[in-house]
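Here the complex is missing a single protein chain, while all its other protein chains stay put.
A and B are the chain letters, set down in written order, and residue numbers restart from 1 in every chain.
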Amino acid sequence: MDLDTLVIQLLAGLTRAGLLFIVSAGLSLVFGAMRVINLAHGSLYMLGAFVASTVVATIGGDWGLFPALVVSAAAAALVGSVIEVGILRRLYRREHLLQLLATFAIVLIISDIVEIVWGTANLSVARPAVLSGSVPILGRPFPTYNLFIIAAALGTGVALTLLLRRTGLGRDIRAAIVDPEMLGGVGVDVPRLFTVVFVIGSALAGMAGAIAAGSGAVGLGMDVEILVQAFAVTIIGGLGSIPGALVGAGIIGVADAFGILFLPRLTLAIIFLAMAIVLAIRPSGLFGLPERT
Amino acid sequence: MRMSRTELILEVRDVSRSFGGFAAVDGVSFTVAAGERRAVIGPNGAGKTTLFNLLTGLLRADAGSVLLGERELIGLPPHRIASAGVSRAFQTTSIFPRLSVRQNVQVALLAAAGLTRRVWGDGWSQKRDEAERILEEVGLGTNADQPASMLSHGDQRAIELALALAHRPQLLILDEPTAGMAPAETAATMALIRRVVAERSMTLLFSEHDMEVVFGTADRITVMHQGQVLTEGTPGDVRGDARVQEVYLGAADVAS
Partner (left out) sequence: MTPRLTLLAWLLIAGAAIAAPAYIDKLGILSATRIVILALWAVSLNLLLGRTGLVSFAHAAFFGVGAYTVALLWLHLDLPAVLGVPLSVAVGALVAFLTGAVALRAVHLYFSMLTLALSQLLFVIAFVWYDFTQGDNGIHGIDIPDVLRDTAGSYWFVLAVGALGIVALWLVSRSPFGTALQAIRENRQRAAFIGINVRRYELAAFTVAGAFAALAGSLFALFNRSAYPGLMDWTAGAQPIFVILIGGMYEFVGPVLGAMVYVLLEESVTRQTLYSNLVLGAVFLGIVLLRPDGLAGLVRTLAGRMRRSRLAPVADDSLEPHDTDQLEPER
């Protein structure tokens, strides 16, 4: 394989990684700060994609995707806040399993609601004109939209890092990730913090869904499809770690891109194998903190 | 029933453990004679809990050796150390909350007798009487059927003690047994511990912040400071030691 193909595949992998990163960053924050396995994260992603399809269809394809990003994020954030305040909050003092099951029940509910509202057919979403077409890279055409995805991912990464390192909220979140039990003791309003984190995570999922909508078909089953990969990224990168999510997404995204080229049927297996290996050897992930027994 | 008590000692030799460059326990050595009641004291951060974690297998020592009689304890996992004759009660009460008080002790007895390997028979019908005897011994005879989580803090500490006794240990290690207790409760708890230790001819190793407790129960005291042994001696020796007073300056020697 020549250098050109290598670079193009790498970029394709980074595109996938970019999308995965935005989804996984939200999941990782929730996972890390709240110790909640939010199975409904994929559902919020799917919801964002479908909402985006409606927004674009209403406003018009020429630039409709841009407001769609905001609307999808907001819609997902709203649903997320309802989930956190109405359901998860009642379960924090209970077994982790119950939180998990509640989020799974929500997956079922949201998947049917999406089907009721939008039907079962796959929908396609028009890209903004400015992002359509391609850009020549090393003599080959590379979709402009993909560059947009990579840029969006980098932007999200920067924004999140600034949030975590430069704001009071970010400091509280980092404290929650390191030692959840100490939080109340140092005067943090824990319920409010959890709600904020969950809403941020949900918004990220929704926005990612909108971005994905511009990239390809929107359909039922998007929720589960993205979920396992997002978990793989979060596990490999480490709970609550943004750099970790970046690295994890990079690994999975690129492995996906190259795997499809060489071992198409085994790509999925490789991802799970990677996940299993990381968990077995260094459960806290590449960048996470060691879990106390 | 067991080998001569005079042969049994705990020998801690040059035990060390660091956490990322910080030496929590640094070359600690001491010996405890059979039947002795030894207190380990020191201000917060002196390394007492880390030391106890090393002795009971919760943490692995970086260096050193711990001999129980002839047997090396370093490197043994917690469940092996338990069967070697060392029992530990924790600073934060650590019991089996949804099991009844009796069941707590029963399962400890079943494990001690090696019966938990059996996949036949009715588990909860076994060791009932023996469990009840131990509960009587620690003063919990009347609450046997209650879920352990429903008991008061003090009673839960008693369950902890009962669990520790189930293995008929030679050495009982107690990490701050009276932490968080009011004075009356403290006195009662220590009286119970002294009685049980005497009746069973056990060796006692405990850490404490409450100096009255220490002076009232210990035969000898080991003072730790910044991960090392500062000094060791009888209560009288330690009370009068200037270095000990200096180390405690500012950290008042009152009950926690």
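For this structure, a couple of remarks:
In this section, contacts are C-beta pairs under 8 Å (C-beta built on N, C-alpha and C of every residue); 3 or more make two chains touch, one makes a residue touch a chain.
These numbers were taken from a predicted model, which means no experiment stands behind them.
Touch with the chain that is not drawn comes from one residue among A:V85, A:A126, A:L169 or A:V228, which is A:V228. The missing chain, though absent from the display, is touched by one residue of A:L10, A:A57, A:L78 or A:L100; that residue is A:L100. By the touch criterion stated above, the residues of chain B touching the omitted chain are 56, 58, 77-79, 82-83, 87-88, 90, 92-99, 103, 106-108, 110-112, 115-124, 126, 146-147, 149-150, 153, 156, 163, 166-167. Listed by residue number, the positions of chain A touching the unshown chain are 31, 35, 37, 87, 90-91, 93-98, 100-102, 104-109, 111-113, 115-116, 181, 224, 228, 231-232, 235, 265-266, 268-269, 272-273, 275-276, 279-280, 283-284, 291, 293.
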